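Sharing a structure here in structure tokens format.
A single protein chain has been omitted; all remaining protein chains appear in their positions.
Take a look at subunit A:
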Amino acid sequence: MSIQQIIQSYPAKSEYLLEMLIAVDQQKKHHYISAEEINEIASYVKVKESHVCSVMSFYTLLSTQPRGEYVIQVCKDVPCYINDDFNVVLTIEEELGIVLGQTTNCGRFSLEQTACIGCCDEAPAMRINHEIYTNLTKEKVLDIIHTLRGDANGRTT
């Protein structure tokens, strides 16, 4: 679906703003919403651009900056922290050569933190795009990244 089609699959009402923004973000390879798209959405639901921007900046799942193809979000809250005996963030930082908040040069991975994702009984946990990974160990984290990297390399498009 094109961005336009996604937007128009919702009623032209401002209460669907969040749904639209999430859907557009999900569709985009680099998980962000551009100024043009904000424009387009604002005029479709007939609100000011500034309103869409205020929504964008309030919700952490939405970004106006391009991010990696894979947005890695490591849970930072106490139950995960307590069970993290190898430092998930550091492991990923070293493997990808970036620090928290950055995107790799190739544009494939971004590293972020997230608030609790409700998997505290399988801590430590992280989220990559829509997948949740739990009971993390150092090996497991490295495996996941290697798999995703291979996957990205193997793509023809």
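One rule holds in what follows: a contact is a pair of C-beta atoms (placed from the backbone, for glycine too) under 8 Å apart; a residue touches a chain by one contact, two chains touch by 3 or more; residues count from 1.
We take it that contacts and distances are computed from a predicted model.
Chemist: Quick one: find the hidden chain's UniProt protein name among "SufE family protein", "Multiple sugar transport system substrate-binding protein", "NADH-quinone oxidoreductase subunit F" or "CRISPR-associated endonuclease Cas1".
Modeler: "NADH-quinone oxidoreductase subunit F"
Chemist: In the complete assembly, which of A:His30, A:Lys76, A:Arg108 or A:Lys138 touches the absent chain?
Modeler: Looking across A:His30, A:Lys76, A:Arg108 or A:Lys138, the contact with the absent chain belongs to A:Lys76.
Chemist: Applying the definition given at the start, please give the residues of subunit A touching the unseen chain.
Modeler: Subunit A touches the missing chain through residues 13-19, 21-22, 45, 51, 54-55, 58-62, 76-79, 81-83, 114-123, 127, 130, 132.
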